[in-house]
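What follows is a single structure, and I will ask about it in a moment.
Of the protein chains in this complex, one is absent; all others appear in place.
What follows is subunit A.
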Amino acid sequence: MFVLLKCSPGLCVLRTMLSVKTGTCRFRAALSRYRYRSGETRGNASGSGFEQETEKKCGRLSEEAAIYVHWPYCLRRCSYCNFNKYISRAVSQATMRECLERETETLLHLSQVSRITSVFFGGGTPSLAPPSTIAAVLETAARHAHLPGDAEVTLEVNPTPAGASSLGDFKVAGVNRFSVGVQSLHDEDLRVLGRDHSSQDALRTVAEAQRLCPGRVSVDVIFGRPGQTAGLWETELEELLSVCDDHVSLYQLTLERGTYLFKQVQAGLLGVPEENTMAQMYDSARRILGKRGFLQYEVSNFARNGAVSSHNMNYWKAGQYLGVGPGAHGRFTPREEGRVLREARTQTLEPDVWIKEVQRWGHGTRRRIPLEHLELLEEVLLMGLRLAEGVSHEHWRQFSPDADLQKVLGTSIEVQELQDRGLLVLDDRGLRCSWEGLALLDSLLPPLLLQLQEHGGQKGARG
């Protein structure tokens, strides 16, 4: 099947819907054309080849972005969920579609992004949105920037029977990757989690998704559920691994204040596994997945055959992203306004208010906070260390050309201690957590942040 999309003026790009492996598109060379602008210069353009390369890369970095689109509506609220979601009663589909399109356009112009690296439809329940809305947003994106044919376009899917049946339409609309919210294979647990599907539904949905996009299906699972034991978990995982595709996301259940599940646990109606058990579950999951050929490439994400999520990789590599839709988060530089600092941006949470703002101003940005150089570095560190590969020296250089990791962190006694403990590794490749360290990342980050701040402070003092 082919879909014609308008791309840069005058150019048509054929996006094939043949089976495509992550990151590569057999027709890319023939069909797509990149056009880099010479990009913003940082200081003087002259310098050694290395600096030029860095500048080009930085220039490139600000030209590219991923797009996250938030569809805020759900039919029900899961008992553990505290995301920005609304139970839709009467959604004006046309209005939503128009506003999503409009905001996409506005933010693309604002950021002056010329190349979109990936698109992710999250929510809420994006699989409730009409496929035509998905298509419209993609088309708009492609109209105002270059959306390569092989760019990853993911849709989160709630695996109800209805959801499963519309997968084909989503694919037609332009989706080439599905992230299925399986959560659990135990129906009783699904009930406790407030899900509106059965495990059978979920498995069927996964199968259908695999049929449509083989090798490009991800499965979300939650562990640490009430009543779950380590043994049960391992069995469940093995079962899941026998039917899933090439990507698994494992999330430990977190009780968030204000959720129904939180209240139930507080009231003593439900219990959750002990911390020790949770730790054990995580540990065994990592091992089991490893044995089955899945590479843990991030704290919670496992892939085989290279099927990593490039959209999420963009987050962990501190790339830019535009957040479209109510409550969506973005990180980009609004270059149209002449800014040079990247901003942390949040769109208005409530759909109705957001709609009005988009209609009025073209976008519903509620908050925008410029990130100082140090803050950006903090994010690079925080997000990068979630990856098994950590932060490479090269990657760090893109954001901190003057001070490498060794210089910044090498003098810290505590960082050295963490290395001695075998939790952190700082070598000629870069900085990363060890296997043990990854599970304890949040204990490692404060000393690293502190050291980064102190180093930044010293630099400032030196002028």
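The rule is simple: a residue touches a chain if its C-beta (ideal position, glycine included) is under 8 Å from a C-beta of that chain, and two chains touch if they have at least 3 such contacts; residues count from 1.
In the analysis below, contacts and distances are computed from a predicted model.
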{"item": "Which of \"Phosphatidylinositol-3,5-bisphosphate 3-phosphatase MTMR2\", \"AP-1 complex subunit sigma-2\", \"GTP binding elongation factor GUF1\" or \"RT30 protein\" matches, in UniProt, the chain that is not displayed", "value": "\"GTP binding elongation factor GUF1\""}
{"item": "Contact partner of the left-out chain, one of A:265, A:383 or A:403", "value": "A:383"}
{"item": "Candidate in contact with the missing chain, chosen from A:232, A:279 or A:425", "value": "A:279"}
{"item": "Touching residues (missing chain, whole complex) on subunit A", "value": "68, 70, 83, 120, 122, 249-252, 254, 275-276, 278-280, 282-283, 299-300, 315, 321, 323, 328-331, 344, 346, 375, 378-379, 382-383, 386, 417, 421, 423, 438-443, 445-447, 449-450, 453"}
